[in-house]
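A selection of the complex's chains, in situ.
Chain IDs A and B follow the sequence of writing; residue 1 opens each chain.
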Amino acid sequence: MIIVLKPGAGQAEIDHILQRIAELGLKAHLSRGEQRTIIGVIGDESKLQSEPLQAIPGVEQVLPILKPFKLASRDLKREDTVVQVGRVRIGGGSLAMIAGPCAVESFEILDQIAVRVKAAGANILRGGAFKPRTSPYSFQGLGEQGLKILRDVGRKHDMPVVTEVMDPRQVELVDRYADMFQIGARNMQNFDLLKEVGQTRKPVLLKRGMSASVKDLLMSAEYILSEGNPWVVLCERGVRSFEESTRNMLDLSAVPNVKGQSHLPIIVDPSHATGRPDLIPAMARAAVAAGADGVHIEVHSCPEKALSDGPQALLPDQYAAVMRDLRRLAEVMGKSLA
Amino acid sequence: MIIVLKPGAGQAEIDHILQRIAELGLKAHLSRGEQRTIIGVIGDESKLQSEPLQAIPGVEQVLPILKPFKLASRDLKREDTVVQVGRVRIGGGSLAMIAGPCAVESFEILDQIAVRVKAAGANILRGGAFKPRTSPYSFQGLGEQGLKILRDVGRKHDMPVVTEVMDPRQVELVDRYADMFQIGARNMQNFDLLKEVGQTRKPVLLKRGMSASVKDLLMSAEYILSEGNPWVVLCERGVRSFEESTRNMLDLSAVPNVKGQSHLPIIVDPSHATGRPDLIPAMARAAVAAGADGVHIEVHSCPEKALSDGPQALLPDQYAAVMRDLRRLAEVMGKSLA
């Protein structure tokens, strides 16, 4: 931590700051420059991170040096974390290919979709039973009935299943049916929900919030990790921007950016990122080439009758075509697509 | 609803769309232009709003005409809604002046702050007992003990109190102590929480999400209203932007923008918007001049020892100076500051 003082900071103000640092059991290192006086703080910086030093009179800027997350950091753990979902491994060279409809609508429809995506190479089945919809008048999901259908179809096709959990009160219920929790973008900073899934030992797919920085995403992962659940998979799914022709802006640089700082796997969701089936294949390819540990794509057998997000779903044939490309790219990248 | 067809859309595709519209009990109105064929849909547009018409082959664009919210809309209710919090009225010419520390820390500190902000003209006391912190290692609030302190200090100074609720499971507890719920920016689209406070009849202060559009904000209000609770006060508190010198970017145009579309009151929080005490006074003045129904400001008697967000708090003296300006501006605006 470096504390930069204002040009006119006097000795009384400096002494006051030095005293605060000493009270916290840390050492200060004063350096008087021509234009500014600077105090370096030596010791465990984390003690200072919640201190409002910026509010002390005479302080111009407080510059933290260390990252605010620990358990998620590659400084703590050098090797890649591999998250196991059923028999599927995510990370460390193994790609998760998650596919399925936005919402679970019926056994028949989900079954139709599952058989097609599995044949194309998907290894995890997705489907929402609790849907976070912008409008209270939109379809909100089938609830527990949807969870049952998802589990049953998953078992039938021998695919582990992932589904969104939106409310801490649903965690126990969802835990009974799903192989992996999904925390949606709107809930990335729903800290009580993060703590609740952090207390299970089931893998969590944590989606980046619509205006979350990469650091914010890692801090939210830290919430889960700090409760004792180490099985977090991050997901880049686009952020809000001024560009009106796509639903969100896919920030693929988040993939190498996360991998440099953290040992956690990160996958990419081009469906929500673009909201446009014509752009999804190119962005899925780019994700694999950027080094992502998997791709999450919405697929529906009849998008125009889908109860949620139909316009952004791929048809099963389109998905199969994408998967043919991804297989070849995975090979170039030295990744296996189980 | 207007459906624009792709240049090459054939008769079979047009017939398919016309049939879908008829199935929904609506009338279609076909118009063949030189470059595009257009279908206008006549009838209750809301029946179409959740339909994925965009996914039908041959469709280029679907253009909704009506707003997706109803209960929040000024089309439904022309006159301003006035929300009563204790004896304080918000809206319809009465300004809410909400002040207090970010977090409740102790009875003594809160009491010290309350006496000062009340003397300066604040009419509602704020203080967090449950704190949504980016880091799991930061102070998370005093919980129920904080709620008790807040209620007791409020009673002592005859001020109604507002505090954040983050988890649907806390709603009942918070309801026992607070006069108004606050839904924070990170939870603006925590739909289960919105439904839960919607089932009470206590006023809700709903803060705009960090990347929520004005329409999204009104849709979240619609969730609360549609559960039967009409007492929603909106709050503009800045959105994420590329500007690094302020914590967020205060979008004051949201004030007249909301007022044109909705009957709900809207207040402004310049503390979270700017994160900088040097900018708060100017932005508080601008909020009142823009027509806001109140201003929400964080005040702490010793910002450098605050357990949360100290660097953005005003000192009680600074707050009193701001309030002197706001009083004069309120007069020009024809508003009363009870």
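By definition in this document, contacts are C-beta pairs under 8 Å (C-beta built on N, C-alpha and C of every residue); 3 or more make two chains touch, one makes a residue touch a chain.
None of the values given here were measured: they were computed from a predicted structure.
Depicted are 2 of the identical subunits; the complete assembly encoded in this structure file consists of 4 such copies.
Rule of thumb we're sticking to: only the chains that are shown with their structure count from here on.
Rounded to whole angstrom units, the spacing between the C-alpha centres of chain A and chain B is 26.
Residues of chain B that touch chain A in their complex: 20, 46, 49-50, 52-57, 68-69, 132-139, 166-169, 186-187, 189-193, 209-211, 216, 219, 222-223, 226, 239-240, 303-307, 309-311, 313.
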